[in-house]
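All protein chains but one are shown in place.
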Amino acid sequence: MNFDLSEEQQVIKDLALQIFAGQATVERVKAVEKSDGFDREMWEQLANSGIQALCVPEEFGGSGFGAVELALALMGQGRHVAPVPLWLSGVAALALADFGSPAQQAAHLPGIATAETVVAIALAEQGANDVMNPTVIGTTAGGRVRIEGFKPAVPFAQHATLALVPVMLDGAPQVALVDPHAAGVTLSPVATTNREPQAHMEMNLDIPVDSILGHGAGIDGREALRSLYEHSLASLAAIQVGVAEGSLALTASHLSGRTQFGKPLSAFQATTQRAADGYITTEAMRVTALNAAWRLSEGFDARRDVAVAAYWASEGAQQVVTAAQHLHGGIGADIDYPVHRYFLWGIQLASVLGSASAHLSRLGNLIART
Amino acid sequence: MNFDLSEEQQVIKDLALQIFAGQATVERVKAVEKSDGFDREMWEQLANSGIQALCVPEEFGGSGFGAVELALALMGQGRHVAPVPLWLSGVAALALADFGSPAQQAAHLPGIATAETVVAIALAEQGANDVMNPTVIGTTAGGRVRIEGFKPAVPFAQHATLALVPVMLDGAPQVALVDPHAAGVTLSPVATTNREPQAHMEMNLDIPVDSILGHGAGIDGREALRSLYEHSLASLAAIQVGVAEGSLALTASHLSGRTQFGKPLSAFQATTQRAADGYITTEAMRVTALNAAWRLSEGFDARRDVAVAAYWASEGAQQVVTAAQHLHGGIGADIDYPVHRYFLWGIQLASVLGSASAHLSRLGNLIART
Amino acid sequence: MHIGDTPEEAAYRAEARAWLEAHATRKSDAHPGDSVDHTRDLAGHVQACRDWQRVLFDHGWAGITWPAQYGGKGASAIQAAIFNEEMAQFDVAVGTFAVSIGMVGPTLIAHGTPEQQHKHLAPILKGEEVWCQLFSEPGSGSDLASLGTRAVRDGDDWVVNGQKVWTSLGQYADYAILLARTDGDQPKHAGITYFILDMKSPGIEVRPITQITGVQHFNETFLTDVRIPNANVVGGPNEGWKVAQTTLANERNFIGSGGSWSASDLVDLAQRRGCAHDPHVRQRLAEAISRQETLKYLGFRMRTAMSQRRMPGPEMLTLKLAFANHWRLSAETAIGILGADAMLWGDDAADENQWGQHLLSQFAIRIGGGTDEIQHNIIAERGLGLPREPMPDKDLPWRSLNRVG
Partner (left out) sequence: MHIGDTPEEAAYRAEARAWLEAHATRKSDAHPGDSVDHTRDLAGHVQACRDWQRVLFDHGWAGITWPAQYGGKGASAIQAAIFNEEMAQFDVAVGTFAVSIGMVGPTLIAHGTPEQQHKHLAPILKGEEVWCQLFSEPGSGSDLASLGTRAVRDGDDWVVNGQKVWTSLGQYADYAILLARTDGDQPKHAGITYFILDMKSPGIEVRPITQITGVQHFNETFLTDVRIPNANVVGGPNEGWKVAQTTLANERNFIGSGGSWSASDLVDLAQRRGCAHDPHVRQRLAEAISRQETLKYLGFRMRTAMSQRRMPGPEMLTLKLAFANHWRLSAETAIGILGADAMLWGDDAADENQWGQHLLSQFAIRIGGGTDEIQHNIIAERGLGLPREPMPDKDLPWRSLNRVG
């Protein structure tokens, strides 16, 4: 039993944090928000240090790490609200490594490792958002698959060269590998709360049958989708840990620096108790997110662990960023000051993750079954 | 639109508070807890001032007031956690006045007015606690009614001379007037959290058919039971307002009086912000309880109003008394200090009222229907 | 106690409703809110507010609670509330006059000179004067009395230098109420003067702040050698703190009784999104209803007091906090109902992005008129009788304080 990071993990964590701290300056992030929302210069820097390659197996040019190492890198991203599609690359690498056919691995993993491939994952559904029951329909006919359906708000879809799309293929869930710029895919970019580039994806196209994840490799499509979903939740939870941390760091510096009634704000317990609550919540987020990532990386049943981490990541982060925003007073509302960005990320990621209530319901179902 | 009390209402409120403040001293309450839990001396004093007679119509020796005036008196009781069965008398008077047959009114109301009659109301059910669907079964046969069933934890049953018992009479809900000491009724006194005298009531007896509330007067039994239930909830909510108020008053005096780190506890915002939260919650409890009582007293549909008041009374009071108890630190745990009594009352009354969640569910059903 | 319209009040309500039906369009799916959306066209919204205020004035519905001698109707707070409740169901533009009518008017009525009252009160009611509030400064925050904008007497004028922030609609305002330091040797509360400032005076620069909501409702205002005639002092030199209290109390009451959206909008949203029968969503809706009912009765109680010309007591302070809390929780409930759609913003968001705007607006509500924390302190003191929090700097000369710019 050891909750400490290994030396390798510590190095990855420090390296990622260092890149994000150096690259994701407030000025840069602000400039990227005003352009297309994707910091390609930072993306390059990350690639130079092998961050996108973390979870790509060694034979395809990566380091062969797993969900824990990805989570550590993502915490650094969240800490600096850096606008790059890192979790998408990481989760796609793991999905291809675990479930992809040899041909699919050879086709996609090297590009992910070099960061030339930019990935979108179309998890969200309209309405009930039941990821395990995709509303996009796939129909096999003569070696090809007809894909029809709509996916709202797909992160980075307009920048992606590869989209992972859950589909109900002839009645069973599968993951399709789709070129988001292929004919038959209509992308409608949408404005989002935290300025992340997203697009609605309307699909009406044929793809080869070997574009279904794991085609011919004898995999269980439902398990592949579940794994994709659980790794996505664990990764988003890791980003949220960083977001919560970052918002608290700004808050601590605001409270220490600003004087009111002849004392620093930090001398008023009403502010410090609230900030301390945020710290406690962040630690709960951190240990549950690390545990979920670890269980996934070991290949254990992680349904309960992922649900717990996702619950904290959704509920906890909202609490922390709301408190941080409030504790900044008027200055928090001014978008020239960076704290609002943490609020927007925290809220946005909670929406991507799914509501705390939904995760509790999943957990409740798991409890009832045991 | 006027939220102010009338002069008469103000007099009633002041009078009741004065009696409770004078009679329900910490020493007296402590002594009563150690004996049978019913302060008969205080009961006499209240009777001398006509408090039990408040809701009895004038022709039966009362003052003919309604739910608002009863609520004002009960707030005073809660404020001093006075161990007397006042809400039971008040609610029974209103039920008899509104739904009783002339014979029932003549038989019971004068005794309630003089306080010789002590009332129990057997609302609680085991398990789901659905008051409107009583599990006690009544069967009419030849001018008599056979009553069979069990009622848990009936407040003041062992002291009562009249018990109002919801029954499912030949398939429809009704309220039966039962002598709790009659043959066929087995009372098993039970210990309770706040030391209130209660007894389980096992019933297996015949009563005359004219002991069904409103017999021969053409009333709707379901409406009579609903009214009894709603007046009970509104009355308990009023007591909770007083309990919350009282626990905050003790807390304020503790925070002002105790010195730590060279300052009174009240100089620490961590304590004062928490106490202020309690004040806000108490005001929410107060206005919703008064509104529910007023709607009932006007004979309006008060389902939504009572559910809202009961929600606050259950959820809000628990928050307030828990905060008050905690803010007292170690001294709160010592039963020689009075604050624990407010905690126990708050928790106990919340259980009598039914859970906050149950009231929200009722409210949710009302919303869905509109 | 009578929780509902008396016959007289019902008649007044009917009269108001009839007049509104004749002069405005009832809100509907086609007209969901302000016909000129302030989040999209702030200038157009301000003009629409001016126009509607003129209509109100011309038909005798302006300044309902103001005494008749100042052009008002001398009616009760309850009548004003009735009119506002009815008006909230119509698609009319009103927000711009919150400061002018809600805060400046009552302050001038209480503390202004006859000349000041004569000059401004009627134009305000007619929609001719939009006012803004130059109180907050970058370094002052909750500690408003620490403000450092200086005003120095020079002949018949005062010369003002300094910087203000969070100026609502400063870029559209005709006049401002301004707090400035006129004696730095006094303790901080004692050296402040309250001025009327003509926003067309030379030396004023207004710079919009882009808020988290994307709107430019607020501004920074820079004052450089701005001259104000001495006749524009309200309440006497160095007496400004007391005058400001009237303004701030009205601001709190205004915020606490504000908000034109209700829990039924949430119920409606849940129904449209097909999740009104989800037990967890249902529970949140019921909580929202419970909170809203509480606000309603807290509001009734406040208006009862105001109608009796009693100052709202400590129990009224709860209203603003309860309102801010309701706002936050309801917005969070809406976001939960929207699910993944809550990620969308602006034109792409559901329901014209009103839920996203609500979520972000919570912070302004929780700060305006005094932060949540300050309100809690006041409640602890006035509601629970706890001793006032010791403020070590309150008797020191302002000049000696360790301030941050």
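Assorted remarks:
To keep things simple, chains are lettered A, B and C as they appear, and every chain counts its residues starting from 1.
Please note the rule applied: a residue touches a chain if its C-beta (ideal position, glycine included) is under 8 Å from a C-beta of that chain, and two chains touch if they have at least 3 such contacts.
Here the structure is a predicted model, which is why all the values come from computation and not from measurement.
Across the whole complex, the hidden chain's contacts among the shown chains comprise A, B, C.
Residue-wise, the contact with the chain that is not shown comes from A:A275, picked out of A:A224, A:A275 or A:A317.
One of B:R226, B:R258 or B:R303 touches the chain omitted from the figure, and that residue is B:R258. For the chain left out of this panel, the touching residue among A:Y229, A:F261 or A:W294 is A:W294. Contact between chain C and the unshown chain involves residues 279-280, 283. Summarising the interface, chain B meets the missing chain with residues 124-129, 152-153, 190-193, 196, 198, 257-263, 268, 270-271, 318, 322, 325-326, 329-330, 332-336, 340, 343-344, 347-348, 350-352, 354-355, 357, 361. Touch with the hidden chain on the side of chain A covers residues 1-6, 9, 68, 248-249, 251-252, 255-256, 263-264, 266-267, 269, 272-273, 275-277, 279-280, 283-284, 287-288, 290-291, 294-295, 304-305, 308, 311-312, 357, 360-361, 363-364, 367-368.
Rule of thumb we're sticking to: only the chains that are shown with their structure count from here on.
With centres computed as the average of Cα coordinates, no chain lies farther from chain B than A. Work out the mean CA point of chain A and of chain B, and you get 52 Å between them. Averaged Cα coordinates give chain A a centre that lies 40 Å from the centre of chain C. Annotation for chain B: residues 269, 273 touch two or more other chains. Among the residues of chain C, those touching two or more other chains are numbered 373, 376-377.
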